[in-house]
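Some notes on the structure that comes next.
Heads up, one of the protein chains got dropped from this complex, but the rest are sitting where they should.
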Amino acid sequence: MEEKWEPTIIAFVCNWCTYAGADLAGTSRFKYAPNVRVIKTPCTGRIDPMFVLSALERGADGVIISGCHPNDCHYNEGNFNARRKYIMFRALLTQLGVDLDRVTFAWCSASEGIKFAGLVNEVTEKIKKMGPYTEFKQLNQDAR
Amino acid sequence: MAEIIINREKMTQLLHEIAGGETEVFAPVLKEEAAYITKISQDTPIHYDFFITVNSVKEAIFPRYEPILKYKIDQEGVKLEDIPPMKPIVLFGGHPCDAASLMLMEKLFGWDYNDHFYLDRRNKTIVITLACNEFDKDCFCTSLGYSPHGEIGSDILLESISKEAWKAKAVTDRGKAFLEKHTALFNATEKPDPAFKTIQDKDIPVGFDKDAVKPWIKENFESEEWKKITSKCWSCAACTYVCPTCHCFDITDDASMWSGIRTKNWDACTMPIFTLHASQHNPREAYYQRYRQRIAHKYSYYVDLFKVISCTGCGRCSRVCGAGMNILEILTRISNLAKKGGK
Amino acid sequence: MKEIIDKAKELLSQGTVDLVIGYEQCGDKQCRPLFVEKPEEADKLVFNEYCVHNLATYLTRPEVKKTKRVAIVAKGCDIRAIINLITENQSTREHVYIIGMNCPGVISGKAPNPTKHHAKCQYCKVRAPHISDVTLGPTPPESVPMDKTIIHQDVEELKNKTKEERWAFWKAQLSKCIRCYACRQACPMCYCNRCIVDLNTPQWIDTRSNLRGNLDWNIVRAYHLSGRCIDCGECERVCPANIPLMLLNRTLQEEVKEKFNFESGYDLEACPPLTVFEKDDHENFIR
Partner (left out) sequence: MSENIYKPYLMKVAEVRDETPDIKTLKLEFRDPAEAEKFSFKAGQFGLYSAFGAGESTFCIASSPTRKGYIECTFRVAGRVTSQLRDVNPGDTIGFRGPYGNTFPVEEKFTGKSITFVAGGIALPPVRCVIWNVLDMRNKFKDINIVYGAKTYQDLVYKDELQQWQDAKDINLIKTLDPGGDKAEYGCNNWDGKMGFVPTVLKESGINGKGGIAVLCGPPIMIKLSLPVLVELGFAKENIYTTLENKMKCGLGKCGRCNVGSFYVCKHGPVLTAADLETMPDEF
């Protein structure tokens, strides 16, 4: 039986809140889909849209971006700036025809292990239904 | 030998037929109200009503990027893979200035080391050139000794006898063999249309004295004139990428963990990082130094190395420039300065 | 335009500026930028509907920055670019003497056969320059008022298409890009001395003109102009491949207007929208 396709999800998370939240999910044994690869960044403000583009091109089927709730940011304004950046980036990706359901944004604080686990499971299910994200992968093959 | 006539409808049929096979076919295609030389498939509509294509035929033989090396990486080390041999090409839609540029580029790509990517592809290419029936203020091929009906570099020259048909003339043996192979399509019955007007060499004015340019450049490397000439230049690469004789390229790698490819991509001396050293020192920091290199390389250094000016006067760089730089005007200014002994 | 010539000669002879950047005629339907350093060279200065170039792009040029003071012939849209450069500390109001031109609108499309008036000119709110040291030229006709947000039919048409159609449209358009960076060099707001595409540690954007590299390049260019682009249309005009680049820029202008109620280039004190934030920014997409 051909091995069932499993989506690859990349999660760019802020080190102070969501990464700690993911740790909490682990230590409290919340089960969440193994498809996610977590990449730690100092703050959501550091998550450059180029990261999202590179992830999609290198074969990711879905991207999660998550950080501290507004007013909780360790650097005070990282998540506010990120929010504006992604309002613009989402408008640009929509106009280009990229499917925005594949890029999910969330605020997960250090205590919301459950929310993080739920978020990952929910995104994995959604991407499984949507199937592999071939458009960007096709770009990569043509480039080689 | 009877006159060989072909009309547009038969030419499209011929090109589509060839495009079906192993041979790559390049022809002018209409995109956003402008004609571009592009690789066509069996159903791409070919555009004939154009004065000159925006890009040059160089794109067929010296593509924007092409792999020069493929490799696999694993524990034992690296295994190099051979690049498949170059495919034959039929190149339709260039003018005599385009065909002549192919001969100029051969000199550099054959200098001591043979760059087989260009030379093999060039030897497998049938160049079908359209003689010019009109020109504009930016054309100056006659100033460099070329002609709107020139045969240099072409395998087959098509002289228009009416709006829809051409008289084909084989310039090289390869051209002759091609015509014989496809005689079925080269037997149209259109008669020359006396009302159809075309141009002669004398119609295109000779703008400047091409032999006066090199000596002036040699003596006036530090002249303030270069700053005045290039004050409005943006230093982008539009002029170099549409120029049929600009041949500079970059070599970059693109690899994943286990396999990779090294490619030869277009590059331009007008780009600042073209000459940027790893120590951040850049010998050509200012805009005028870079545009001076572009003119000096074509009209002075290439002449020293290969005894020929690396420009065929097609005027594409002037037409595409957003800032209004005009190479004919610059060369006329230089040759006038040279005559007056100006600095 | 005799007024410009006299003003340029006056400025240069009095020494208030040591460079005047204006336009000169270079064909029956064509103008181009002209650098004037001596009063006698000013006779070639003109202003008409073919003066499309945005001369503000020269203000960030090292040679121009070195001058004591520079005068620049500027239409309303060019003045918006100058204001953006000032708010982003690339120039100072004192360094630029703005010769504001009353502008009836300029042509679009490529010389030698330019077509209709530029789309941006119908709704232009600054036909009479909003900030300038001197304003020349006859009072321009009233422009069509823009009711709610900035409406551009071509952007709306694209928005109404399906996701797949849009992706196919951009794949076809961006495969034509030859990466000559004329769009970057023509744009007044693109002044970084080492652009992200020129950095190779890491190589974010593929320098080859394959579809992956072209897509990344055009995404990053449009994204880095969000909230800064003043809709002068120069990138689209100078693109040798005729790619409709303004579609991306106008989408982001509409987004900035809708979400942050901001239009760039009108207020000398305003901060570019992506350098500031509001506590209650739009947030319905974040879980």
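Every chain is named by a letter (A, B and C) in the order it is written, and numbering of its residues begins at 1.
Keep in mind that, in the parts below, a contact is a pair of C-beta atoms (placed from the backbone, for glycine too) under 8 Å apart; a residue touches a chain by one contact, two chains touch by 3 or more.
Predicted model only: the values in this text are computed from it and were never measured.
Although it is left out of the displayed model, the omitted chain contacts the following shown chains in the full complex: B, C.
When you scan B:Met103, B:Leu185, B:Ile199 or B:Ala255 for touch with the missing chain, the hit is B:Ala255.
From the options B:Glu22, B:Asp43 or B:Asp82, the residue with contact to the unseen chain in the full assembly is B:Asp82. Interface residues of chain C facing the missing partner chain: 200-201, 203. Even with one chain removed from view, chain B keeps its contact list with that chain: residues 68-69, 71, 73, 77-78, 80, 82-83, 85, 108-109, 111-116, 119-120, 221, 247-253, 255, 260, 262, 264, 267, 269, 274-279, 281, 283-284, 289, 293, 296-297, 300-301, 304-305.
Criterion: only the chains that are shown with their structure count from here on.
Should one ask which of A-C and A-B has more C-beta pairs in contact, the pair is A-C. The chain with its CA mean position farthest from that of chain A is B.
Separating the centre of chain B from that of chain C, both taken as means of CA atoms, is a distance of 31 Å.
Our note on geometry: chain A versus chain C, Cα centroid distance of 35 Å, whole angstroms. Centroid to centroid, with C-alpha atoms defining each point, chain A and chain B lie 47 Å apart.
In chain B, the positions touching at least two other chains are 254. Among the residues of chain C, those in touch with two or more other chains are 206, 208, 210. For chain A in complex with chain B, the touching residues are 143-144.
Across the complex, chain C meets chain B through its residues 26-27, 30-35, 53, 57-58, 61-63, 110, 112, 176, 178-182, 184-186, 194, 198, 203, 206-210, 234, 237-238, 240-242. Chain contact summary for the complex, chain B toward chain C: residues 31-34, 36, 54-55, 64-65, 136-137, 227-228, 231-232, 234-238, 240-242, 250, 252, 254, 263, 265-266, 268, 271-273, 286-287, 320, 322-324, 326.
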